[in-house]
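Reading through the structure tokens given below for one structure.
All protein chains of the complex are present and in place, except for one that has been dropped.
Presenting chain A:
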Amino acid sequence: MNAVLIALLVLPLLGAALTLAPVFGPDRAVADRRALRLNSVVTGAVFLVSVALAAGFDHGSPARMQATTDVSWIPALHVRFHLGVDGVSLPLIVLTALLTFLCALYSEKRLPGGEARDAAPDEHRPSGQAFVGLFLLLEVGMLATFAVLDLLLFFLAFEIVLIPMYFLIARWGSGAKTPAANRFILYTLLGSAVMLLGFLLIGSKAGTFDMQALAAAHGHGLSHTTQVIAALAIMVGLAVKAPAWPLHSWLPDAHTAAPTVGSVLLAGVLLKMGTYGLVRVLLPVVPDGTATLAPYLGAFAAVGIVYGSLACLALARPGSKGDLKRLIAYSSVGHMGFVLLGIASLTPVGVNGALFANIAHGLITGLLFFVVGALKDRYGTADLDTLSGATGAALYGRAPRIGALLAFAAVASLGLPGLAGFWGELLAMFGAFDPAAGLSRPAFVTYMVLAGLGTLLTAAYLLIVVKRVCMGDPAQPAPVDRLPDLRPYEAVSWTPLAALTLVAGLWPALLLGLSDPAVKHLLGGG
């Protein structure tokens, strides 16, 4: 039993339960304010606990599971309440806690109200209490995904996030929010149901659902056919979540419709659950099956990189009515393609790069969605053509701080050396250049070339976006007259992301030192 990791899950759960209790007073506005304050307090406490977890983590042996708890929960199904962190999951847990805390701070000042924010009468507005309850439940699911070490618990955690995210999109979103939310939940549920079948097959053949035991066995006792079938099922399930091309089509709609905090968490954390699952489950548990399927995963990843950047390029073109949030969503498809390519290489270099790119994408895209969400709030739309007008939105002139942050996030996203986006994608391509023994080198080199092409295209569209949004003539007629610059609460919730982007770019060993031993352990099975 380890109290820290349990507290990490129990705190937000208690917070979510508290929102059901009638403790916020009868007045709507006051109750909402109190609930949102509670949200910040709870997520802040969770973040502190995660920092404590990181501080207490034995950095000398990140391959070892630490802060473990292992008690029987459902003996009939052999489900154990098994928690633990190692160098792979620790950064993701801290990232999750940080992003949720920042989102909670942000929403305290700017509760997303959906489209009816100003028009609807008070009682028709979705309540802050409900928002907080769902938000905290979402946090439970996200943290649990990275903390559990039992296949069925992993599946459970995977499913916990669906309902809160569904309602965040459907109730607090904008535009075609209900179809987007439906599409999101149906896609991901189909994926996770298929993944469950893979888990059950493994459990049926290996006799246990414990990830550590299965990883230690490293595929022994599972026939090649079983491994391939299980790997296929799990890979398809996780690829929906990641998302890998061609299973990504839920993502752009969900991002476009979601409120800002929903987009941030969706891109920053939920997508990582898919790639984390690939590293945590697929690589160590069914290594033979993964090796058989890795070239296909790599191919889909490479296509996804190019496809994502081309889609973004099309959206960034003047006159294409491109939505900025949609554009960033497509750019996520490209970035997650790098992560998948790194994993598919099955080398320590590639997988380390994938994990690094995971974190980097969480920081950078989180920041991008924050900034674009703020723009959408100010302009009332995220339509690139409306924003930029004839010459460009001229943020440098009209709101220089926001413009600078957007430009910063954009160049970080395109992989400028010295910022977080660089290392992960570079290492992923290195991994593809020299894939693990048994994988076809020419194929992976082709993927690497495609990925390289993707980085060029990425640079192209992001620079176009920066040009159209940040530059331009400040004097031209704009959709809104007054454009407030960075507000204090925005500064508070965005600065940590920008700072960490810089830190991770300048000092990659901070993350790689944690993940490398753990990755070698997972790949080697020793």
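Simple rule for what comes next: contacts are C-beta pairs under 8 Å (C-beta built on N, C-alpha and C of every residue); 3 or more make two chains touch, one makes a residue touch a chain; residues count from 1.
The criterion applied here is as follows: contacts and distances are computed from a predicted model.
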{"item": "Per UniProt record, name of the chain withheld from view [\"NADH-quinone oxidoreductase subunit N\", \"Lipoprotein\", \"DsrE family protein\" or \"Manganese transport system membrane protein MntC\"]", "value": "\"NADH-quinone oxidoreductase subunit N\""}
{"item": "Contact with the hidden chain (one of A:I160, A:L384, A:L419 or A:L514)", "value": "A:I160"}
{"item": "Residue, one of A:A3, A:L48 or A:I74, that touches the chain absent here", "value": "A:I74"}
{"item": "Touching the absent chain when the full complex is considered, from A:A67, A:L201 or A:A360", "value": "A:L201"}
{"item": "Chain A residues touching the omitted chain (full complex)", "value": "20, 73-77, 120, 123-124, 126, 130, 137, 141, 152, 155-156, 159-160, 162-163, 166-167, 170-171, 178, 182, 185-186, 189-190, 193-194, 196-197, 200-201, 203-204, 229"}
